[in-house]
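First comes the structure, then the notes that go with it.
Every protein chain except one is present and positioned as in the full complex.
For clarity, chains are labelled A and B in written order, and residue numbers in each chain start from 1.
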Amino acid sequence: MLATLDRVTKRYARTDGLRDMTVAFPPGEVVGVLGLNGSGKSTLLKLLAGLLFATAGKVTVFGGRPRDRRSQLVYLGENDALWPWMDPDRAETFMTGLYADFAPARYRELLDQLGVPRRTTKAMSKGERGRLRLAMALARNAQLYLLDEPLAGIDLLSREKILQSILREWHKDETVLLSTHEVAEAEGLFDRVLYLREGRLALDARAEDLRTEGRSVIQTFREVLG
Amino acid sequence: MQPFLIGLRVLLGLLFAFWGFRLWQGTASWTARGIGVFFSAVVLWQIAIGTS
Partner (left out) sequence: MKGFKTLFWLESRRSGVWALALCASLALWAWGIYQARGIPVGDRTEVRTILLVMAAIIGAGVLALMVGRLRGESRGGQVQVLLLTPPSGFTHIAARLSFALAVALVYYVVWGALASWIVALDGQAYGVGFGVRGVLGLTLGLPAYVLAVAVLPLLAWTLLLATFTSAYRVAGPNLIPGTVVVLGSVIAARWLVDGVVRVAYSLPSWPLFVGPASQTSVTIIETPDGQGQITTAAQGILYLPQEPVWIGLALATALCAVASRLWREVEA
């Protein structure tokens, strides 16, 4: 198993992020993490990334503590930010200097594909900033990608194109966890879907199984979380 | 004046003791807990010995 959560609870000051969650991720899966706002999607990804520590239970990534494995995983958070003076070139300097698995050639390809302007982030729109961060994340060669609402703030017309780009990037042994609350896009994208509700795992299903049962991802979403 | 000062010191002491407790509870980091308790203790000690 690439990553596991074993009876993990994450308690915040006033609420619970996750409650007693147990789930395992083998290599080579594209997993969708779906749920309403506040259902624990971000918490789950942050725990796997090592940005948060579990209040109870154990999170294991590549056989160890997530924070200790941070050079082997890619995390793209919703609230991540770059510095206002950063532009794509300086971002490249940043990534090349800190990550051994960063591929500058792929990065520049992605910048073009995603249409990232050559400006500082201060002069970019939210969507453009999101695309820059996406390019930085996808240009790394890791085995585990944790993407938290990677398409937030990106306009509807670009989303389809970008999703296709993301899909094309994956190789067989890479595991991707992608959280979104735009469920419509999830059709055909994931091998497996996790439905989170109020910090618990409401349903863990393989997309294939859903299809054999004649259910769509959206339908199941409404049933399970409605 | 004396009782007032003593009362004030007791109140301040309770406040910082409470804050020390909240600093302990508010983080998962043992290092942060140590620091929080250390500095709370320093303040409490100063309150206890007064302005000598």
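Before moving on, here are some points about what is shown:
Note that a contact is a pair of C-beta atoms (placed from the backbone, for glycine too) under 8 Å apart; a residue touches a chain by one contact, two chains touch by 3 or more.
Here the structure is a predicted model, which is why all the values come from computation and not from measurement.
Note that the absent chain touches A, B when the full complex is taken as a whole. Contact with the chain not shown here comes from a single listed residue; of A:36, A:51, A:103 or A:152, that residue is A:51. Touching the omitted chain from chain B are residues 16, 19-20, 22-23, 25-32, 35-36, 38-40, 42-43, 46. Taking the whole complex into account, chain A touches the unshown chain at residues 12-14, 46, 49-53, 67, 70-71, 75, 77, 79-83, 85, 90, 93-94, 96-100.
In this section, only the chains that are shown with their structure count from here on.
A straight line joining the Cα centres of chain A and chain B is 43 Å long. Within the complex, the chain A residues that touch chain B are 13, 53, 55. Contact residues of chain B toward chain A in the complex are 26, 28.
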